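This is the structure, below, for whatever I ask next.
The complex appears here minus one protein chain, its other protein chains still in place.
The chains carry the letters A, B, C, D and E, assigned in the order they are written, with residues numbered from 1 in each.
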Amino acid sequence: MEHPTRKLVTIITEAALERDLTRDLELLGIDGYTFSDARGRGTRGRRASTWEHNQNVRLEVLCDAALAARLIEHLRQRYYDDYAMVLWLQDVEVLRPEKFR
Amino acid sequence: MEHPTRKLVTIITEAALERDLTRDLELLGIDGYTFSDARGRGTRGRRASTWEHNQNVRLEVLCDAALAARLIEHLRQRYYDDYAMVLWLQDVEVLRPEKFR
Amino acid sequence: MEHPTRKLVTIITEAALERDLTRDLELLGIDGYTFSDARGRGTRGRRASTWEHNQNVRLEVLCDAALAARLIEHLRQRYYDDYAMVLWLQDVEVLRPEKFR
Amino acid sequence: MSTLDPVVLFFVLGVAAGLARADLRLPPAIYDFVSMLLLLSIGMKGGVELARHSSSRLAAELAAVIAMGMALALLAFIVLRYLGRFDRANAAAIAAHYGSVSVGTFAVGVAYLGRAGISYEPQMILFLVVLEVPAILIGVVLARGFGPGTEWGRLLHEVFLGRGVFLLLGGLAIGWAAGQDGLEGLSPLFVDLFKGVLALFLLEMGLIATEHMGGFRRHGALLATFALVAPVVFGAIGAVVGFAIGLSIGGTVLLATLAASASYIAAPAAMRTAIPQANPALSLTAALAISFPFNILVGIPLYSRIAHWLHA
Amino acid sequence: MSTLDPVVLFFVLGVAAGLARADLRLPPAIYDFVSMLLLLSIGMKGGVELARHSSSRLAAELAAVIAMGMALALLAFIVLRYLGRFDRANAAAIAAHYGSVSVGTFAVGVAYLGRAGISYEPQMILFLVVLEVPAILIGVVLARGFGPGTEWGRLLHEVFLGRGVFLLLGGLAIGWAAGQDGLEGLSPLFVDLFKGVLALFLLEMGLIATEHMGGFRRHGALLATFALVAPVVFGAIGAVVGFAIGLSIGGTVLLATLAASASYIAAPAAMRTAIPQANPALSLTAALAISFPFNILVGIPLYSRIAHWLHA
Partner (left out) sequence: MSTLDPVVLFFVLGVAAGLARADLRLPPAIYDFVSMLLLLSIGMKGGVELARHSSSRLAAELAAVIAMGMALALLAFIVLRYLGRFDRANAAAIAAHYGSVSVGTFAVGVAYLGRAGISYEPQMILFLVVLEVPAILIGVVLARGFGPGTEWGRLLHEVFLGRGVFLLLGGLAIGWAAGQDGLEGLSPLFVDLFKGVLALFLLEMGLIATEHMGGFRRHGALLATFALVAPVVFGAIGAVVGFAIGLSIGGTVLLATLAASASYIAAPAAMRTAIPQANPALSLTAALAISFPFNILVGIPLYSRIAHWLHA
């Protein structure tokens, strides 16, 4: 069983950015994504708290390689310097490739 | 360090299906799985809300390729047409392959 | 677009271990990691409950292969026999490899 | 009473927050907590009252009320399917929502009567529980017939053991078993805080309602019209039934309110299971984004007038 | 008092929901919130009382109570290891749970006395806190000896700074420092709502208890027997100790209740850390799915009889 592949981009960043990222995704033409809550630690210290200023979210976007590249480039320019943000990239098999441009 | 590989199936779907999926998994003979809460957007619109009717869950199942194929086939037949559902598939290395048929 | 790769270690285990794992990670020299809440089922039964004694966490660590091997070895020795724990390993592409030793 | 009840202002605040995209996140856990308190409070109150004075005609009244729920679901189906040209699944699912009832609307009705100093029969809370069920069953039959496709056991489980009906029934049982005196120690939480908890619940419903208002544009004027007209017609029917079975003015207002209201707790969950091909956004937009606000802002005072007029 | 306290009915409702697989999800955040309120309320109440009339014999009483906690843990261990043929780790872990105490059971005992109009000594709440500790330490020593394997610092941290003991002690300190008058503004939340909050807590415990009932089948009749007999025997021992150190009837009932109860907050967390090879399902099934319901349904009235009989 072999399925076509797409890119899965996973981003861990500040919870306060959820709303902004949602807008960015839509502007980039990405209309499928998933958020969940997270906490952790990185170069900007521990982010694991009771309150909103110090929580993380985990964002997953499944899309084709070109869109993934545009998304990553956007995040790098807009957020990398000033925000806690980590991201990684994987190839995954999908069932309905037409859903994930 | 090389470990044996298994399939990791990740499914994002409606929170209301958690109970049904649990039953399905058990009927399929899959007795290891992980759920977590999620929210997002896809072809069936935004699913990110205060209330249960509009939330997602994220289900991860680690199993061998045959079981993964059966699981995916089941989901496709039973849920794809009528429910918000996205899934992807990866090969991952595991430590105790005997745990994940 | 090709990026350097690192190992992503994903661990699902008992929520009660979060504090201990945090300490272990720091002792192992791993200073980037992400936790999120999870629930599920495995060889040690169902772990999906209202209360802390029966919940899971999901831990993700992005690091180089050597550190990943040390982490896995530590977990195997210290927790595998007595705790509900499952882990898997993937190669993922990262943007700033210097962040993830 | 010309001004709005302050609890309704909380709904308005929630809608304002939603429309203005204010950063007012209410965690799902808090929604669950607040709605649990509300359901238990209402149930317990009903149980206490039922234990005190039970109606000798209860069985007959229940039969009438159940028949009404079924008739309303059927009526809604016919209108949606033949006038509205909705497909069978969607017409049946929406009909199930409108034949069933909304606990939040009922609670606002109770608050309305409380402010106006009008009393009502204890069995109203029993009617609230009972009315959750028949329309859902009718909806499933309308969509799928009695064929083998329906897992009736699972559906009944979904309905009776969903959080809404279960907590109402559980509260009812506890209130009935413990009685007024037994519950004294519990009244600071379940009685005194009732209105405050209802206010928080309505704030959340306001936020959620706006999430579903987008559904409007997509599903068109037809659905919106139905969602505005059905409450008035069903409310009038409910008032007539209430009057006919001999309810007091307060009871008549509440039965009209129940008839006019559309479920957004039990029915959506049951429909998702039993009629998965129906689009849940249609029912939720209609029930929550249109009929619910209409009922608590305009409908309840209207049904009160109708009830007074019938009893005059 | 022949009927159940209504708060206990909430436990029954939770069990019913669990057994019927009702869709009654109580988010973990709400469990944390409700149990936090409960622990702070109990602690504050104790602190206020302690500040008012402190017992001159407090030190002697505390010594007796601590000795009792250790003795009960030892007794449980011997029975489980030599009669029950449990392995060392599991016998020690279960023994630690039964030598320690349950805050929920204590709270139901307090509600029971309140309904019966029986007063009790303020230091009971201090005993509740104090009894969380010694059995846990005994359990660890029984399982592992005094060898270098045990990280005692970490274990003590786990025990004293776990949420249970910490919030009880914190509440105690605040109640003691502020006194009755100082706390007046806080009493609507921490006093008036106490029973309501306890009801919600018991509803949740009912749900959780059923999750652990499955443990039964697997761990057999032996464990179930222990979980039913231990409370009775330990309760009787607690009553005798209470009588011997001169407690009032109310105090005797509560010390019996403490002795009979098995911890499910502090002990499980500490045992998981200190005796990881013990199977936590065994202790939780016994403590929560059997002894806890037994105590709040049957045990407390029984210990009350014993206390009355001793004081007669």
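For the reader, a short list of remarks on this structure follows.
Basically, contacts are C-beta pairs under 8 Å (C-beta built on N, C-alpha and C of every residue); 3 or more make two chains touch, one makes a residue touch a chain.
Please read all numbers here as calculations on a predicted model, not as lab measurements.
Considering the complete complex, the chain that is not shown touches A, D, E. Of the candidate positions E:Ala143, E:Leu183, E:Leu200 or E:Val241, contact with the hidden chain is made by E:Leu183. Across D:Pro6, D:Gly145 or D:Gly220, the residue that sits in touch with the chain not pictured is D:Pro6. When the omitted chain is restored, the residue from E:Ala67, E:Leu161 or E:Val298 that touches it is E:Leu161. Looking at E:Leu19, E:Ala173 or E:Val229, the residue that reaches the missing chain in the full complex is E:Ala173.
Touch with the chain that is not drawn comes from one residue among D:Gly145, D:Gly196 or D:Gly220, which is D:Gly196. Touch with the hidden chain on the side of chain A covers residues 14, 16, 20, 45-46, 49-55, 81-83.
Think of the hidden chain as still there; on chain D it touches residues 3-7, 9-10, 13, 16-17, 20-30, 33, 111, 114, 188, 192-197, 199-200. For chain E, the residues touching the chain absent from view are 27-30, 32-33, 36, 157-158, 161-163, 166-167, 170, 173-174, 177-178, 182-183, 185-186, 188-190, 269.
Keep this in mind: only the chains that are shown with their structure count from here on.
Residue numbering shows that chain B and chain C use the same positions for less than half of their mutual interface.
By the count of C-beta pairs in contact, the leading chain pair is D-E. The most distant chain from chain B is E, comparing centres defined as mean Cα coordinates. Comparing the centres of all chains, each the average of its CA atoms, the largest separation from chain A belongs to E. Centre-to-centre spacing of chain B and chain D amounts to 34 Å, using the average Cα coordinate of each chain. Mean C-alpha positions place chain D and chain E at a centre distance of 41 Å. Touching two or more other chains at once are residues 36-37, 90 of chain B. Within chain E, residues 23, 25-28 each touch two or more of the remaining chains.
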